[in-house]
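Here the complex is missing a single protein chain, while all its other protein chains stay put.
What follows is chain A.
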Amino acid sequence: MPSLKEVKTKIQGVKKTSQITKAMNMVAAAKLRGAQEKMEAFRPYTRKFNEAMSNLSGGATTDQFPLMEKRDVKTVELVVVTSDRGLCGSYNANIVRLALKMIKEYEAAGKKVSVVCVGKKGFQAFNKTGKVRKKFVDIMGTFQMFNAREVASDVADNFLKGNSDKVEVIYGEFKSVAVQAPTFSHFLPVQPVEVVGTETAKKISGDYIYEPSTEEIMDVLQPLYLNVLIYQAMLEVGASEHAARMTAMDNATNACKDIVANLTIVYNKARQASVTNELMDIVGGAEALK
């Protein structure tokens, strides 16, 4: 039986912890709202962008543009987008696990793999593998577009130099507040966006007036498109990080409550035992005096 004092300190400690986790839960909830708003504000932009891209690529052929060039895949680059901070359950671990699985698959197929880490947690996980080509850390908190631009242009440059033949982005998709799943999407070479509509959509696209020329527009659009993809991934990761932390901290708070309840029982038992012991001592003493 642990001593009364020990149990009491333990209970207090766990209560303090639960205060912290509860506060973190609320902070995450507030931040989640902000991140989610940003994500939703960005959605119309992405949608329009995809529309325009699909209109354009209806008329363009794939080999015309260096960013669309399909090469024999020798080196694959994975852009792993994770959060900068931990304490959000298995969220980052899941992304890293998916990335590791993909690395294994590519390497089994005899391809070289390099990794670009966006977010500190991913870098910490991949630092030892020696595959990290570049890292972008401590940029997840701000959600600035130029951060995404930096990443996108770096990755695109590397692709254009021929150091990578295929690029994929791995990130945590925000499905709902309760569900975040690690997922990957194709990044480079740029694939022509599928025209969603039917024949009519294709017909319209042919009649566009382009200023300056299709090629020049594509030259501007494609890097932008990559920015959009990366930014989208960063936003999703940001939102799902907070959602994951919210759930994790909620679980932690509940676990704290359970522990406190159990410890309280232990404490009460111990106290009762000591009371009984004392009583027995007194009774024994009184009995001896008779």
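The working rule: contacts are C-beta pairs under 8 Å (C-beta built on N, C-alpha and C of every residue); 3 or more make two chains touch, one makes a residue touch a chain; residues count from 1.
What we mean here is this: contacts and distances are computed from a predicted model.
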### Task
Have a look at "Ferredoxin", "Phosphate transport system permease protein PstA", "Pyridine nucleotide-disulfide oxidoreductase" or "ATP synthase epsilon chain" and point out the UniProt protein name belonging to the hidden chain.
"ATP synthase epsilon chain"
### Which residue of A:52, A:67, A:177 or A:266 touches the chain not shown here
A:52
### Message
Using the touch definition from the top, which of A:29, A:67, A:177 or A:217 touches the missing chain?
### Response
A:217
### Task
Against the chain that's been left off, what residues of chain A make contact? List them.
38, 41-42, 44-45, 48-49, 51-52, 55-56, 145, 204, 207-212, 216-217, 220-221, 224, 228, 231
